[in-house]
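What follows is a set of notes on a single structure, which appears directly below.
Excluded from the complex is one protein chain; the other protein chains are retained at their positions.
Here is subunit A:
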Amino acid sequence: MMDMVESANRIYAIKTTAKQERTVADNIEKVIREQKDIHVMAVMVPEELKGYVLVESPDSIARIEQLVELIPHARAVVQGSTALSEVEHFLVPKPVVSGITEGTIVEIIAGPFKGEKAVVKRIDSGKEEITVELYESMVPIPITVRGDSVRVVERSEDAS
């Protein structure tokens, strides 16, 4: 049995080259498995946090700085550490349709209707899809798009 206190684990942020977050996470795993001096329990790459990976480790920041030296595309350790409670909201990503209600005016930001404004008619939170009608179209044609391919322009409360 190891005499390690669970709460001794700290979360460190490592700055990475843009779009290489996943590569860095894989490389950290590889390096950690090859040597025994640095201990890392888990590596987290939240979608929202671009250019950083979060490392869970019981070691001091000096050890993590050593680790960064060994990893390609890892740039530096952000000074200081944090507790898991500060970052655990990343583990449960909130559904993308959560801020959208019926009547919300959105702008479509991806797909063939990119740039068009539309009014939300129906929300499918299970599939994370919303059905919209284009604002400027003469005939109302319902279009179903993915929740993350729209941007909220105006909430329904303010629309009236």
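Just so we're on the same page, contacts are C-beta pairs under 8 Å (C-beta built on N, C-alpha and C of every residue); 3 or more make two chains touch, one makes a residue touch a chain; residues count from 1.
The working rule: contacts and distances are computed from a predicted model.
Colleague: Name the chain not shown, per its UniProt record: "Trm112 family protein", "Methyltransferase", "Transcription elongation factor Spt4" or "Simple sugar transport system permease protein"?
Modeller: "Transcription elongation factor Spt4"
Colleague: For the chain left out of this view, which of A:14, A:28, A:77 or A:145 touches it?
Modeller: In the full complex, the listed residue that touches the missing chain is A:28.
Colleague: Taking the full complex into account, find the residue in A:18, A:62 or A:91 that is in contact with the omitted chain.
Modeller: Looking across A:18, A:62 or A:91, the contact with the absent chain belongs to A:91.
Colleague: Name every residue on subunit A in touch with the hidden partner chain.
Modeller: Within subunit A, the residues touching the omitted chain are 2, 4, 6-7, 9, 21-22, 25-26, 28-29, 32-33, 39-47, 56, 58, 84, 88, 90-91, 93, 128.
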